[in-house]
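Here you go, one structure.
All protein chains but one are shown in place.
Let's turn to chain A:
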Amino acid sequence: MRNAIEFEVYGNYALFTDPLTKLGGEKLSYQVPTYQAIKGIVESIYWKPTLIMIVDEIRVMNAIRMESKGIRPIEYGGGNTLANYTYLKDVRYQVRAHFEFNLNRPDLAHDRNEHKHHNILKRSLKAGGRRDIFLGARECQGYVEPCEFGSGDGFYDGYGEIHLGNMVHGINYPDETGRDQMEVRLWIPKMKDGYIKFDRPEDCPQVRVISEMKPKHFDENNVESVDDLFAQMEGGEAL
């Protein structure tokens, strides 16, 4: 696919918190990552406000397992409380994702050089991402590696369909929808032989408005275009 990358992300633990268990603070992970969690990982590999990262598909490689831990979360008022968090254990996912230009940002139109962005993305992936990767929650460190999507043996090969019920898909932010509000998207995913094909964010059947929000402003003054950067590197003595 155009502008696509394929990679594997893995880690010892993952916590894709089910929002229902978030209210009281006894977090329990969803059985599979949300779209937003994977999107965050793609954005950690390489991101610029010019781009929108779209996750097409993931493949769950390992059996879904859980492990609980006693945690001492910090309270706003100071001090600690006690809670049990339940993590996914020993996770490995293959991901196929691509980027599109964010058309809600005409102010960054000068930065839309598709080929260059794609190559930066691929190089960033090879280096293990530009920012550190985590699986759902900050304490669950993850690692990315390029791979061929669908290669290798997965636990759910030939397993059939698993219905995952109603899940959070992700959060809509104003700079990607053009609407000045924050929204939560929900959908009903199905996992077939370990593969989950994600609906595109705008195709999600349920959208719940949370609150008003304005996008952050970007322009030539606080974003450097790829072309400028390229010219600088070629022209300067850095290389």
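The working rule: contacts are C-beta pairs under 8 Å (C-beta built on N, C-alpha and C of every residue); 3 or more make two chains touch, one makes a residue touch a chain; residues count from 1.
Going forward, contacts and distances are computed from a predicted model.
Only one chain is not pictured, and the protein name UniProt records for it, out of "Branched-chain amino acid ABC transporter permease", "Tryptophan synthase alpha chain", "Na+/solute symporter" or "Type I-C CRISPR-associated protein Cas8c/Csd1", is "Type I-C CRISPR-associated protein Cas8c/Csd1". Touching the missing chain, out of A:13, A:46 or A:85, is residue A:85. Touching the omitted chain from chain A are residues 18-28, 30-31, 63-68, 70, 73-77, 81-86, 89, 159-160, 162-168, 171, 182, 186, 188, 205-206, 208, 210-211.
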